[in-house]
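Moving on, here comes chain A:
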Amino acid sequence: MMKKIVIHEEYCIGCRLCEIQCLVKHSSSGKIIKAFREEYPRPISRVHVEEEGYLSFALQCRHCEDATCIENCMTGAMHRDEKSGAVICDEEKCVGCWMCIMSCPFGVIQREKKERKIASKCDLCGNDGEPACVANCPNEALSYEEN
Partner candidate 1 sequence: MREDQLYRIPSGCAVVGILNQDGFRISGEGIIRSIAVMHDRSNGLGGGFAGYGIYPDFPDLYAFHILYDDRQAVITTEDIIQNLCEVEHSEVIPFREIKEVQNYPYFKRYFLFPKGKIFSEDDEVVKLVMKINSSISGAYVISSGKNMGIFKGVGYPEDIGRFFRLEEYQAYCWISHGRFPTNSVGWWGGAHPFGLLSWSVVHNGEISSYGINRRYLQNFDYHCNLQTDTEVITYLVDLLGRKHQIRISFLGSVLASPFWHEIDLMSEPEKTFYRSLRMIYGGALLNGPFSIIVGFDKGMFGLVDRIKLRPMIAAWKDSTFYLSSEESAIREIAPDLDEIRPLQAGEVVSGQVGEKISYGKKCFVSRV
Partner candidate 2 sequence: MKKLAMAKSVLFPEFKVIRDTDRCIACQVCVRQCANDVHHYDQDDDTVSCQDERCVGCQRCVTLCPTNALEVKKREVGFHPNANWSVQHIRNLYKQSETGGVLLSGMGCDQPYRIYWDHLLLNASQITNPSIDPLREPIELKTFLGAKEEMLDIDWNQDFPVIKTQLAPQLELNLPILFSAMSYGSISYNAFHSIVEAAREVGTHCNSGEGGLHPDFYPYGKNIIVQVASGRFGVHRDYLQVAGAVEIKIGQGAKPGIGGHLPGEKVSLEISQTRKIPEGSDAISPAPHHDIYSIEDLQRLIFAIKESISYEKPVSVKIAAVHNIAAIASGAIRAGADIVAIDGIRGGTGAAPQVIRDNVGIPIELALAQVDERLRQEGIRHRASLVIAGGIRSSADVIKAIALGADAVYIGTATLVALGCHLCQKCYTGKCNWGIATQDPYLTKRLNPSIGKRRLVNLMRAWAFEIKEMLGGMGVNSIQSLRGNKEHLRTVGLTREESQILGVKPAGEGW
């Protein structure tokens, strides 16, 4: 059974610590001060906090069962991981065509420039325990549960 990130928007306080910790988790050093100050270009967060008025919540890839990004990927970089069921982008194969970004109904894929241009999105932190956004939310507005 696949574990997914569940959003509890009534408790999101809009602090964006999830964005910060996601960025750190996906940085080369894994250390917060180094990631922010010394890594260039600065790594980007794969989760984004949507806000309107006092309502806010953190949105990341939903790992859809019928993922349009997988269908539209021309190189097959966007694929489903057998074990975890998550939708993962193989950065080696990605050519930066952005078809996935255009077709994603949630708008959770972003452009990233590392050595070259690639599509960047939530990878459930490699299915290694709780994802960084869930573990670091100070108000438990995100939880990692089986459907």
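Keep in mind how these were chosen: all candidates are chains of the complex that A comes from, given by their letters.
Quick note on the criterion: contacts are C-beta pairs under 8 Å (C-beta built on N, C-alpha and C of every residue); 3 or more make two chains touch, one makes a residue touch a chain; residues count from 1.
Because the structure is predicted, anything quoted here is derived from the model rather than measured.
Participant: Pick the candidate that touches chain A in this complex from 1 or 2.
Facilitator: Spelled out: of the options 1 or 2, chain A touches 2.
Participant: Mind pulling up the chain A residues that touch candidate 2 in the complex?
Facilitator: Within the complex, chain A contacts candidate 2 at residues 10-17, 20-21, 32-33, 36-37, 54, 138-141.
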